[in-house]
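Removed: one protein chain of the complex. Kept in place: all other protein chains.
Our next item is chain A:
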Amino acid sequence: MNDYLSGLGALLEQYDVLGAFWTNIQLTFWGALFALVIGTMLALMRISPIASLRWAGATYVNVFRNTPLTIIMTFLVLAVWTQLQVSLAADFNSNFFRLAVIGLAVYHAAFVCESIRSGVNTVPLGQAEAARAIGLSFLPAAQLVILPQAFRGAIAPLGNTLIALLKNSTVAAAASVSWETASTMKTMLEFNADYRWEIFALFAIGYVILVIPIGLLTTWLSQRLAVKR
């Protein structure tokens, strides 16, 4: 028993598990930030009355939503970095990290766009008609009546996208971010096969702890802010 515990203790000393999770949290933060910016722009394009912008937005969403994230990550490292020699930072590690953030952002932007659009779709047509009936022109109607309701309707799908983004941050392994959780777990499993169940439980529970608060928070927010109809 003592051997078992000391073995487990040595394992945790040898590998920086918390640091690995911190890497994934950082990947998620930057990925979510850029995905939100790109996704909002795409959503604006897709709901605009200008056909060419709508088409461009739809094309982006269809391409990136249907491409496996693993391909995007592999492409960034093998094609963009190795073959095109586009480097985002002087040292290898920051370069891989930034490539992974770009991969996460461009992939999830498509889902952010669709989340925001589905929020706009929750607003009944009568709301826009009522806004026009009381004399509001386009911008005030959008600002005062439609967008506030649309954002509230988009919280739940955006929360789902954030959870997916956190879990997908492990795919950064395909972009050579070898110090994140999936790669760290792989190394630990290779060298400490006796503890494989414990190691898996450690990482799995780590993700459960990270994911459940996000889920509870966004569910609570979306219900609290829901427009009662």
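Going forward, contacts are C-beta pairs under 8 Å (C-beta built on N, C-alpha and C of every residue); 3 or more make two chains touch, one makes a residue touch a chain; residues count from 1.
Everything that follows uses one rule, which is that contacts and distances are computed from a predicted model.
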Listed names "SoxAX cytochrome complex subunit A", "Amino acid ABC transporter permease", "(Fe-S)-binding protein" or "PQQ-dependent catabolism-associated beta-propeller protein", with the criterion being the UniProt name of the chain not displayed: "Amino acid ABC transporter permease"
Among A:V37, A:A79 or A:L144, residue touching the chain not depicted: A:A79
Where the missing chain touches chain A, by residue: 46-56, 62-63, 65-71, 74-75, 78-80, 82-85, 111, 114-115, 117-118, 120-121, 123-125, 127-128, 132, 138, 142, 146, 156-157, 159-161, 163-164, 167-168, 170-171, 173-174, 181-182, 185-186, 189-190, 193, 196, 200, 203-204, 207-208, 211-212, 215-216, 218-219, 223
